[in-house]
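All protein chains of the complex are present and in place, except for one that has been dropped.
This part shows subunit A:
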Amino acid sequence: MRIHKLASIMLARHGITDFFWSSIYPGGGGQPDGEVLELIERDFGSFEEFTKEFKAAGVSQFGSGWVWLILKDAKLSILKTSNALNPLIWGYIPLTVVDVCEHAYYLDFQNRRPDYLNAFLDKLISWEAVAGPLAQAKAFVTLGEPTIPEK
């Protein structure tokens, strides 16, 4: 049973880490545009509010874990999870994630996790990658007013 549990944890971490790699790219960062920005402004008030809340979540995730931007009940939301927990288990849709385990930033930032989170938002996050899962989600989640086709 122990091997089973260990294997599940490893597989879960592998999945999340894979998602992390596709959430960042060199030259990333900055603000999104178009629909993603509209949704952020709708659900957080402003992009600044979103970054504030995102960083606060990152700093208050005690120990190892992840901070996610998710789609929950047709609204954008920020979630922090520990170790190998994936929001999919609660039926939420992950849009992006940042790894806040110490190995993700220690060589470059040591204890300065806030600086790492700034770097993630300023230089790494791929807003283009957010558009992908968002588009897929729209196939079965109504994000705004439904468009009723003309007869």
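Definition applied: a residue touches a chain if its C-beta (ideal position, glycine included) is under 8 Å from a C-beta of that chain, and two chains touch if they have at least 3 such contacts; residues count from 1.
Here is the rule we go by: contacts and distances are computed from a predicted model.
> Name the omitted chain as UniProt records it, choosing among "pantothenate kinase", "hydroxymethylglutaryl-CoA lyase", "N-alpha-acetyltransferase MAK3" or "Superoxide dismutase".
The chain we cannot see is, by its UniProt record, "Superoxide dismutase".
> Where the complex has a chain not shown, which of A:Thr17, A:Ser64 or A:Asn118 is the residue touching it?
A:Ser64
> Please pick, from A:His4, A:His103 or A:Lys151, the residue that touches the omitted chain in the full complex.
A:His103
> If you put the missing chain back, which residues of subunit A would it touch?
Here the touching residues of subunit A are 6, 9, 62-65, 82-84, 101-103, 106-107, 110-111.
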